[in-house]
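Note that one protein chain is taken out, while the other chains of the complex remain in position.
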Amino acid sequence: MKSTEFTSAAAAGVETGKQRVTGSNLAEVIGELVAANRILFRQGVVDAYGHVSTRHPQMPHAFLIASGTAPALVSADHIVELDLDGHEIGGTPQSLYLERFIHAEIYRARPDVGAVVHSHSPSVLPFSVVPTAQLRPLCHMSGFLCSGVPVFEIREAAGDGTDLLISTPQLGRALAATLGPRSVVLMRGHGSTVVGSNLREAVFQAVYTEINARLQREALALGTPVFLTAEESEACVATVSASIDRAWNLWSDQI
Amino acid sequence: MKSTEFTSAAAAGVETGKQRVTGSNLAEVIGELVAANRILFRQGVVDAYGHVSTRHPQMPHAFLIASGTAPALVSADHIVELDLDGHEIGGTPQSLYLERFIHAEIYRARPDVGAVVHSHSPSVLPFSVVPTAQLRPLCHMSGFLCSGVPVFEIREAAGDGTDLLISTPQLGRALAATLGPRSVVLMRGHGSTVVGSNLREAVFQAVYTEINARLQREALALGTPVFLTAEESEACVATVSASIDRAWNLWSDQI
Amino acid sequence: MKSTEFTSAAAAGVETGKQRVTGSNLAEVIGELVAANRILFRQGVVDAYGHVSTRHPQMPHAFLIASGTAPALVSADHIVELDLDGHEIGGTPQSLYLERFIHAEIYRARPDVGAVVHSHSPSVLPFSVVPTAQLRPLCHMSGFLCSGVPVFEIREAAGDGTDLLISTPQLGRALAATLGPRSVVLMRGHGSTVVGSNLREAVFQAVYTEINARLQREALALGTPVFLTAEESEACVATVSASIDRAWNLWSDQI
Partner (left out) sequence: MKSTEFTSAAAAGVETGKQRVTGSNLAEVIGELVAANRILFRQGVVDAYGHVSTRHPQMPHAFLIASGTAPALVSADHIVELDLDGHEIGGTPQSLYLERFIHAEIYRARPDVGAVVHSHSPSVLPFSVVPTAQLRPLCHMSGFLCSGVPVFEIREAAGDGTDLLISTPQLGRALAATLGPRSVVLMRGHGSTVVGSNLREAVFQAVYTEINARLQREALALGTPVFLTAEESEACVATVSASIDRAWNLWSDQI
């Protein structure tokens, strides 16, 4: 898929307060969401499972997400509109992702969030199951981890007999509460959820959460690493956020 | 290979008790078995060696498997029908897999098993040779490991001078005995065997046994991991089994 | 891209003292620089970020570098001419790399340097954040590491609140001072910079810095490794430098 397909959407990108919508036209937003699905697969964040959503450009209390399909196979026809209770708005009934409440409840709790990525990305998952390990920003690309990366332990919310999935609004609210104002929350034995103010930022941060986890695992094997200070992290986020399109352009060229 | 090639087989899928046959037509079953061979290669479970079989849809005391060929090169012409003594039923004599007794004896011992995958998958093999390591379910995708993953030590069955291969009915029975009612058995210095109630489930479980082994190795390097409880594992299996087709559809699209 | 595209440039290659320019014609130099960008991506040294430059073949106080684009997408149209203050010479204003001062100040401080690669290559980065780890030459391909691999700690130059980037001439000079007369400098929490007397050597050394880091990480996990002696390193550099074109020809064939 050529990056030029996304050029007009980018050109039409509007920013409305903290919640930035890339592209004011629904078709353009859907086009970017399809690209996001394929990018996340190509970059190794999602496999046959995982999902990405973006807040609806015209309805702040709704979001766009694929119906139950592997991200690499998503096309515009798979995109559905869901409200914040996880119900489909109009349209023919589809097989929806069981865990759509991750997205719904985060959009409800976080007006600043414009996009959500949920994945089982391989280097991040081990950090979710080792209580003594803590994912922290190791390099300038991942300053967004600076506010801490909490681990959601579903046993605290629903006991030790669940299927670990966020399959109800209640569990979605518990996950959103653990996420708090941060960018990333790990989910024990399951994966992680990464948010961003817009779709490209959420995708970017999901990719670099995975990269940071791999770097941190390898650094820990070498010795005791130096992490970014809070000030460094903030400065890095400010600089890096201005160059996210460079990565997006490459990644969309490769799908 | 397009996933649509398998649609009619899936549409025609029938479930008969615990042993579910996907597709009642022999040609469709063979088509899925060819796809399974190629998927297992593409997903890194088998290399030039390893094999996958499915119980014969019309003859419960027989199974379908490729003749001695690398899985990635298997086509419908390679599929042969073997009885539970490992003899070919009719057909021209072919070069059969030496280890067909893995399949034959598991089908004999386990009426609930509809498909078997044998591989040397790379992350699993180290767990087979380190007595103090134990493969356990680390994430919701691999709850099927919950009943334990025994290691078959061929020295106990046949002394310490064998070629490690399951090349006789007797060794096949010993392996089946170690597997017991479980889904996965490791084979020391050799690899593993994964079973499922049908072909898609066996392939899925072989892929996620490999993924769980990699995740567990990396988690162990970080510290002491939290594994799934038995209740969590059972709940995960129940949920995940309903979405195996999502992975199968992606994987068959990529071969 | 076929290696034959570079044959004429190689044939026209001239060596002028220590600073060797491959190809005296500007168009040929630009062609090699475009190839270098793509090679570094294909060989896993750069991802969406990182950059490579070569000293201007006619103006020793200027260099050629892409404008702000992912290396894998660079074409001849992206190449700009910058002076050693990081200003573009003539041409239309472009979006320049923030960190062009890495290149500018190293060219100023090191007349022997003909090309510079800056990257976040994945196996090298962990060595930049663990003070007790030290990248050293482990094999004959990486003798160029023998003069030591210092780590640039930006906190010493600019405090602990920076974005870690070399975004000013002053920081470029501090980095060049840490590099000194060596081939490689690590940058804490950021990546590394590798220089060479010409473009092919810089690319070669950037690739083998990454390879050496991976080998060293794995060797350290096995025990205490034997590194090259200083004499071995020097002898290796002398021999290996004569066969860099073998790698370049392969790598340019693969882009």
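Think of it as A, B and C in the order they're written, each chain with its own count starting at 1.
Simple rule for what comes next: a residue touches a chain if its C-beta (ideal position, glycine included) is under 8 Å from a C-beta of that chain, and two chains touch if they have at least 3 such contacts.
Here the structure is a predicted model, which means the values were calculated and not measured.
Asker: According to the contact rule at the top, which chains on display are touched by the left-out chain?
Answerer: By the stated touch criterion, the chain not on view contacts B, C.
Asker: Based on the whole complex, identify which of C:84, C:154 or C:228 touches the chain you can't see.
Answerer: Hidden-chain contact among the options goes to C:228.
Asker: Among B:59, B:76, B:129 or B:238, which one touches the chain that has been omitted from the display?
Answerer: Final answer for the missing-chain contact: B:129.
Asker: From the list B:164, B:177, B:226 or B:244, pick the residue that touches the absent chain.
Answerer: Looking across B:164, B:177, B:226 or B:244, the contact with the absent chain belongs to B:164.
Asker: For the chain left off this view, which of B:60, B:189 or B:223 is in contact with it?
Answerer: B:189
Asker: Please output the residues of subunit B touching the missing chain, sorted low to high.
Answerer: 47-49, 68-70, 72-73, 98, 120, 122-123, 125-127, 129-133, 160-165, 167, 188-191, 217, 220-221
Asker: Which subunit C residues touch the hidden chain?
Answerer: The missing chain touches subunit C at positions 3, 138-141, 143, 211, 214-215, 218-219, 221-229, 231-232, 235-236, 238-240, 243, 246-247, 249-251, 253.
By our rule, only the chains that are shown with their structure count from here on.
Asker: Using the contact definition from the top, classify how the chains connect: line, ring, star, complete or other.
Answerer: Looks like a simple chain-to-chain line, open at both ends.
Asker: Do subunit A and subunit B, two copies of one chain sequence, contact each other through the same residue numbers, with over half in common, or through different ones?
Answerer: The interface is built from different residue numbers on each side, given that under half of them are used by both copies.
Asker: Could you work out how far subunit A has to rotate to sit on subunit C, using CA atoms and steps of 5 degrees?
Answerer: The best-fit rotation has an angle of 90 degrees.
Asker: Which integer distance in Å separates the CA centroid of subunit B from that of subunit C?
Answerer: For subunit B versus subunit C, the centre distance works out to 47 Å.
Asker: Between subunit A and subunit B, what's the gap in Å when you average each chain's C-alpha atoms?
Answerer: 33
Asker: Please set out, as single numbers or ranges, the residues of subunit C touching at least two other chains.
Answerer: none
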